[in-house]
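Chains shown are a subset, placed as in the full complex.
The first chain written gets the first letter, and so on, giving A and B; residue counts start at 1 in each chain.
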Amino acid sequence: MEQKLIVDGKRIDGRTFDQLRPMEARAGILKNADGSGYFRLGRTIAIAGIFGPRQVHPRHMEEAEAAILKCRYNMASFSTTERNRPGPSRRSKEISKVIREALMPVLFLEEFPKSAIDLHVEILQADASTRCAGINAASIALADAGIPMRDLIASCSVGVVEGQIMLDIAGKEDTEGDVDLPIAYYPKRDLITLLQMDGMVTREQLKQLLELAKKGAMQVYEAQRQALRSKYLEE
Amino acid sequence: MISIDPEVIKELTTKGIRVDHRAFDEYRKIKIETGIIEKAEGSARVEIGGTKVIAGVKMEIGEPFADRPDDGVLITNAEFLALAYHEFEEGPPRENSIELARVVDRGIRESKAIDLKKLCIENGKKVWMVFVDIDILDHDGNLIDAAALAAIAALLNTKFPKLDIIEEDGEKRYVIDYEQKTDPLPVTQKPIGVTAAKISGKILFDPNIAEESAVEGKISMGITDNMIASIQKSEPGGFSIEEIDHIAEIAMKKASEIRAMLG
């Protein structure tokens, strides 16, 4: 295999194999939302906003014993190289579902019966790992909204590029790589709450990928906590 | 969100007081930042007070309309994100977002801000399509002015992506390299949206969201070069000709001030 994405043991953007792109995390960036978060990972930018817990619309979706978490993941039309047509796609509906399921384990939904928590994740710029950035922004937004949480969920992806396992693939690594594996991680319980994979790996590789992903997620976690701390200190 | 009773707003207005102590013709603080989305051909983030919008411009190659074979195509779209306001909901674009997009679109189009002829690649066959997409991030009133300002700022920030025309077997292929930006978009005018609201019979400018809950009517004008290029009245409630003329007068002034911020 001709090595184009790895040169002298470094990646095209100069990172080492276990290095995340530069991160930026912020809490409370919006005025109207009950809670909001911003998460940037290299050129991938996500914002998240929360309304709720509040009444469910339409009413028949209401659940007697717990709040429902509604999630809408959306990519801005200008976020991608080729314009992304507005409105939900099959892809965005699947991602909305896995984001919701990744976050639910840390929420005390049973404390808010008959209500809804509305989460909107907007991807302002997309350069791989948009669902991860979205989950990271959403975790911050949930905490910023004062919704009781057991922990923050932290997310990042790992991949295999030219046979090499690496953290947080981006740019050409994403379009030309062999494996893409995003996870979401619940640190206090050491559980993986989102797991998807495209591409072929052995059982052994899978384990290595997951271990690496966990390390990346812990760095994200630290950035999320820092963002929330900064906001409370400001106040 | 703490909301203010519209009746209180009306009373204050009668007394000549705005809830945030501005003069009737005073805008809130305006912030413009451009080039914030590298993947877009142009972009801008605008704040007017607590209102925050992002506009991104993407360009594609498409076919011209049959009745304007040598004009490029401009398409403006606005999305009211569900995170921007507690009452927005998802679903097909609704009246308000459609009206917003159409008013911003007319402001650009009627002022001839973009020279559409320069977007023609091959007469009657291929032209540039310019998509202006506006995301409403935070709604604190006066979305039209914020969206119009973000749209023109993003257009001024726009550069064509590199276009290669490859001839093969007598057929032309058009290949865009979005990573390389070339010449700036030919923007020849800088239309500015200025919105006035009527509350308790008084005319004030740049209504915030609390004031919008109390308006009788609003008038938005798109101003270019001391001309009025577009008008839209919205909300029930009417205006006299004198009131409209007064709005036009102030709008000219405000537009000059705001236009200066575009650099």
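Worth pointing out:
Quick note on the criterion: a contact is a pair of C-beta atoms (placed from the backbone, for glycine too) under 8 Å apart; a residue touches a chain by one contact, two chains touch by 3 or more.
Keep in mind that what you see is a predicted model, and the values were worked out from it rather than measured.
The complete complex stored in this file has its protein chains present as A x3, B x3.
Please note the rule applied: only the chains that are shown with their structure count from here on.
Centre to centre, using the average C-alpha position, chain A and chain B are separated by 31 Å. Across the interface of their complex, chain B is touched by residues 30-34, 36, 43, 45, 47-51, 54, 57, 72, 74, 76-83, 86, 118, 120, 122, 124-127 of chain A. Listed in rising order, the residues of chain B touching chain A in the complex are 1, 37-40, 43, 50, 52, 54-58, 60, 77, 79, 81-86, 89-90, 93, 131, 133, 135, 137-140, 178.
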